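One protein chain is absent from this view; the other protein chains keep their places.
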Amino acid sequence: MRASPLAEHFADLRTQRHALQFGMWLFLVTEVLMFGALFVLWATYYQNHAVDFRAAAQHNSLWRGSLNTYILVTSSFTAGIAVWAVQHDRSKLAMKLLGATFALGVIFLVIKATEYAGHFEHGIFPGRHYRFEELMTQGAVLFFSIYFVLTGLHVVHLLIGLGVLLWMMRNLRRRRFTAEYHAGLELGTMYWSLVDIIWLVIWPLLYLVR
Amino acid sequence: MERKISALHYLIGYAAIVVLVSLNLGLSFLDLGATGLFLTGLLSAASVIVVVLVFMHLLEHAPTVLLVVVSGVFFLALLASLMILDVVARAPEGQPSPPPDTMQERG
Partner (left out) sequence: MNHDETAERMAPDELDYLRVERGLWSWLTTTDHKRVGILFLISTTIALFLGGMYAMLLRAELVQPARDLFDAAQYNRIFTLHGVIMVFLFMIPAIPSGFGNFLLPIMIGAKDVAFPRLNLASWYIYLFGAVWIFVSLFGGGIDTGWTFYTPYSTTSPSAVLPATIGVFIVGFASITTGLNLIVTVHTMRTKGMRWHDMPLFVWSIYATSVIQILATPVLAMAILLVAVDKALTIGIFDPAVGGDPVLFQHLFWFYSHPAVYIMILPAMAVISEIVCTFSRKNPASYRAIAYSSIGIAFTGFLAWGHHMFVAGIATIDAAIFGVLSMFVALFSAIKVFTWVATLYRGSIRFDTPLFYFFGFLFLFVFGGMTGVAVATQSLDVHWHDTYFVVAHFHFIMVGGTISAFLGALHYWLPKMFGRMYNEKAGFFGATAVFIGFFLTFFPQFLLGNAGMPRRYYSYPEQYQPLNMLSTGGAWLLGIAILFSVVNLLVALKWGRKASANPWNSRGYEWTTRSPPPKHNFVGTPVFNRGCYEYALNEDEADARVTTR
């Protein structure tokens, strides 16, 4: 009989699971507020630089950004379904789903890398390093500074998310997640979905408003 | 044990998000100015909400969690409103407003 996952300071497993979920939501709210501050910054600068922002967004690859959106949304789905799979005692399927989520995340990174390469080729760098002759307005410089900080931070969170996915796959293989109790899996997939929703706001701000 | 969610639930959620994302993408090809911006915001918010409710299981988690999420969004909206109001309501061209008229000699 495996040792119970119940920690000694919790009254029961149900309380423990509830506490973990609640804690995770609090953490997710802090992430939303942190990225939110950047979104607000975009919105504030947009007020006085709308034309420049739209012009700059046209130099972002719409098809790459949109493809990435579909990729992340799908990966969020596969992560969510993995929880369903574990709940229905289908660990093998769950493992495949987590693997698919991971793969989609990696594809996202590859596409992003090609995007960055494209920007650098044109001389589009953040802040003072910007030297894209075709679009030399203050608004464009601001736009791309925000672009690099936003997408850069997002990439960092995605990388962490990949690590979380690996951790979950490892635990799944070691049968730490059962149909009765799989809080770690729930929390990990929630984090992955956070990476998705952040992108779901980044994408319209930086790609669709053109 | 917690109520088990059906796979269909997730599939419907996924379909909804794909539709919303596609609509948003299509919208970006039209030139609707301010209305377009508003609709883009609406569609984006809708897709985020679906992800949060379905894939992040907010629908299943305690009502208290909803208060947490709503508070976060509320205060973010507060930050946005007053920051944007500042920039929009300043003197022309986004310059800072002149200082208040109190330049009396100090005693």
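Just a few scattered comments:
Going in written order, the chains are labelled A and B, and every chain counts its residues from 1.
Definition applied: contacts are C-beta pairs under 8 Å (C-beta built on N, C-alpha and C of every residue); 3 or more make two chains touch, one makes a residue touch a chain.
Bear in mind the structure is a predicted one, so any value in this text is a computation, not a measurement.
From the options A:Y45, A:W84, A:F177 or A:W199, the residue with contact to the chain not on display is A:Y45.
Interface note for the absent chain: among A:G139, A:G188 or A:P204, the touching residue is A:G139.
Where chain B meets the omitted chain, the residues involved are 64, 71-72, 75, 78-79, 82-83, 85-90, 94, 96-97, 99-100, 102, 106. The set of chain A residues touching the chain not shown comprises 8-11, 15, 18-19, 22-23, 26-27, 29-31, 33-38, 41, 44-45, 49, 126-130, 138-139, 141-142, 145-146, 148-149.
We take it that only the chains that are shown with their structure count from here on.
Here the spacing of chain A and chain B, counted between their Cα centres, is 17 Å. Those residues of chain B that touch chain A in the shared complex are 1, 4-7, 10, 13-14, 17-18, 21, 24-25, 27-28, 37, 40-41, 43-44, 47-48, 51-52, 54-58, 61-62, 64-65, 68-69, 71-73, 75-76, 79-80, 83-84, 87-88, 93-94. Those residues of chain A that touch chain B in the shared complex are 18, 21-22, 25-26, 28-29, 32-33, 36-37, 39-40, 43-45, 47-48, 62, 66, 69-70, 73-74, 76-77, 79-81, 83-84, 87-88, 180, 186, 189-190, 193-194, 196-197, 200-201, 203-204, 207-210.
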